[in-house]
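Just one protein chain is left out here, and the rest sit where they should.
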Amino acid sequence: MSQFGLFGTDPWWLVIVKVLGIFVMLVLLTLFTIWWERRVVSRMQNRIGPNRVGPQGLLQSLMDGVKLALKEEILPKAAHRAVYWIAPVISATAAFLAFAVIPFGPTVSIFGVETPLQLTDFPVSVLYVLAIASIGVYGLVLAGWSSGSTYPLLGGLRSTAQVISYEIAMGLSFVAVFLYAGSMSTSQIVLAQEPIWFAVILLPSFLIYVTAMVGETNRAPFDLPEAEGELVGGFHTEYSSLKFALFFLAEYINMVTVSALATTLFLGGYLAPWPISLWESANTGWWPMVWWLLKVQIFIFVFIWLRGTLPRLRYDQFMKFGWKVLIPVALIWTIIVAAVRILRDQVALTNTELLIAGVVLILILLAGAWVLQGRAERREQQRDADRAARAERQLDLVPGAHPVPPMPSQTFEYTPRRSALLTTQATMKEAEDA
Amino acid sequence: MEFISPELDYAALAPMIVVGVAAIISVLVEAFAPRSVRRFLQLVLVFTTLIGALVLVVLNSGMRVLTGGQSIALDGPAWIMQGTILILAILGGLLMAEGGVDPSGDAFAPRASALPGSEDERQFTIRGYLQTEVWPFLLFAVLGMMLFVASNDLLMMFIALEVMSLPLYLLAGMARRRRLLSQEAALKYFLLGAFSSAFFLFGAALIYGYSGSIAFGPISFAITTKAGENTLLLIGIAMLLVGLFFKIGAVPFHQWTPDVYQGAPTPVTGMMAATVKVAAFGALMRLLYVAFGGVRWDWEILLWIVAILSMLVGSIIAISQSDIKRMLAYSSIAQAGFILVGVVAASPQGLASVLFYLIAYGFTTIGAFAVISLVRNASGEATSIRDWAGLGKKSPLIAAIFSVFMLSLAGIPLTGGFIGKWGVFAAGVAAGDAWLVIVAVIASVIAAFFYVRVIVLMYFADPTPDTAAVVIPSGFTTVSLAAGATLTIALGIVPQPILDIIANAGVFIR
Partner (left out) sequence: MLKRPSITRGVPRAVNVYTPILVLGLLAFGFAAFSVILATFTGPKRYNRAKVDAYECGIEATPQPMGGGRFPVKYYLTAMMFIIFDIELVFLYPWAVAADQLEVFGLVAIVLFLVNLAVPYIYEWRRGGLEWD
């Protein structure tokens, strides 16, 4: 038997059962999450939230879906037809596909066939998830581009830039996990967390991943692609009816996917959490699926909580955070993890020596960061002061009123670039006259 | 899966490590040094590095090692070619450092990202900005070339090819004058270069499919043991050769040469024309002799055709050129054909003759482009051949030096070019390629026509009002030009020391 045990040996009917199971579960989870989000956010805002359709309003999202199906389909005049049609399909398909390698539980018996509670697994399955997530981005950018409209285009560009920026930090946070698990297969990674979860020993990686996953799914506070105040609806501004519903579906499935991935890689997947794990049969049979679902729901609650709490970031702050904080931190942390692990195992450095080296290194890094940060801050303050001074000197007849040309008594100052240009032009004119 | 760490011979790799580290430092200088000291720091760094690496190459020249898991071969020919590349890069670097010829700065656009003809560009020019990014590019290109001539497996060769080419694509697009021409040249060079790299990679994949290895030793072994199933092998060789022929600028893969030679800043053209030829021929010979020596009869015919086409097409089209840089470009295509005659010989004598030819050609070419960068009129360099009429009467010294270079390229006795050509043709005859040599001699005669025509124009025509003036350069160009001229003549009169060094170097190790 290969190291992947029973994977790839299911009979056909079981593959179809599993596929249908995953599909139905994802659709149901989406419907549930939308309702859950609306209820939780309402509570946080002292409202009640949807409570009319079905018990506690549980069927609200289903009704919304039916309503969308009965709405008119609008094809914008300037849209690129084929691409406009295919974009939501790409988004939704990719969202479903990423779930193929998520483990829900250990080996169980379904109608007498021994099979793992996971559709499939192979040596590079985390890489597969990343690849599929990247394909999902095509859906967004193509939707934005093909709509033939300004807001969607900007939204599509933004979300692409955002997703690829945070994908790097996300990818870097996985490196430490692979280092410890010695494998890229999801089932192996779960099993490698048997005594202790990676979230505990690789806490910084976990935190980086959690941050990146919020950016990756375009969720608040990183939901800039659909910043209503700036971009109306972002890439799906021009979409209506079920096409819009597909984007909605994809967004929520992606949320579930990244939560499931976080569970798999950092929270021990389907393994029972501590107090329950004392019960012997906690990790056998169908029970693990319950633990898995609970962990995923915790992440989803965190998503909702963030949305209920934090305001949206400004775009430049967001990109700055991704490129100038998350990536360097992830890189340095990865190197430290690798160095500690390999030096301890191979060069036989003791933990004390490593600890001392680590403390020294951290101090150096902190000092360096402090110096650089101080300089950057001073520079930024200087720039802000300059800008304020310039604004003050500049004409402002009635503060906040519509800008008008200066009166003869008023002085007018050009921007630095413009004034430099004017100076050179004057000099050259003098030279020509002379 | 057992993993064996490759052994690295750090002493043998030292020259390349020095250049590589310096290239990285050079990028950091760009990132952190204030603009006012950047040029100075870069010049100090670049020339210290190149000279230091040259010293290390000389010190190492006795070594014959395969290192890095057989992926790098540092043998006699490799040392000679690395040394040549370094010397030529120093001379080319001196040309690039010249800041006294163009009244508004050096040969490079003050800011390559500014649109040509825009207000931004004018601003940068007026403020006297200088592009210092060219120095890291130079170092990376040199690193790639040094690795190219020493790479002993296909992957290493591909990496070296890219490290060498990418900076050159960019350098070609940075001319201060005639920027649109320059940018067009860079784009053409890049696109065609990307195609040829792709060919090279496909070829490498096919060879891997045939032999199960990318290292030259195992490939050569597979050829001797797997006789009879050669389809993959032959297609693979042909594709690898396409990639390399592109780099040496041999017909029918020469289309980029005239445009790039003309559009690139003249110092870059000189540096590139000289060093890339050395690097590409080094790699070509190592590939053919070490990996594919066993199927010599199959690739020989291909080289025959390419050599004949290069010599004839290069020589004949050069006659009709009215731009001196384009003329030298076609001349370089023809020269590639002549050098291929020595490559086809596939003998130790052939290898030695090619090495000598490359050295002589390199110095001559750099010198010739140094002269071109000095002959100017109001709009920049006067590259139209008509503007050179009567230059011999206005500036006898420069005209005389240029004549030496032209004679050397034509292969007239008492110049390095003659000894080089003689050696290559002799090797060809000794290897039984008499017919090829006869074609080569005919092509040489045709080629001599256009080289001599420039000399005639300079001396036997009267200066016109359009005749360009020669600018007095600073020390950088003077040194480079003097070295080029001296070595061209020295190699023609007393070639023996160099011939001895080459003879001692022996052949490629396996």
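Labels A and B are assigned to the chains in the order they are written; within every chain, residues are numbered from 1.
Keep this in mind: a contact is a pair of C-beta atoms (placed from the backbone, for glycine too) under 8 Å apart; a residue touches a chain by one contact, two chains touch by 3 or more.
Computed from a prediction, not measured in an experiment: that's the story for all the values here.
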For review purposes, identify every residue of chain B that touches the missing chain, sorted by number. 1-3, 5, 24, 27-28, 30-32
Touching residues of chain A against the unshown chain: what are they? 1-2, 4, 7-12, 15-16, 18-20, 22-23, 68-78, 85, 88-89, 92-93, 95-97, 99-100, 112-113, 119-122, 127-128, 145, 147-151, 153, 157, 160-161, 164-165, 167-168, 171-172, 174-176, 178-179, 182-184, 232, 237-238, 241-243, 245-246, 315-316, 319-320, 323-324, 327, 331, 334-335, 338-339, 341-343, 345-347
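Please note the rule applied: only the chains that are shown with their structure count from here on.
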Provide the C-alpha centroid distance between chain A and chain B, rounded to the nearest whole angstrom. 49
Footprint of chain B on chain A - complex, ascending: 420-421, 424
Over in the complex, which chain B residues touch chain A? Could you list them? 119, 122-123, 126
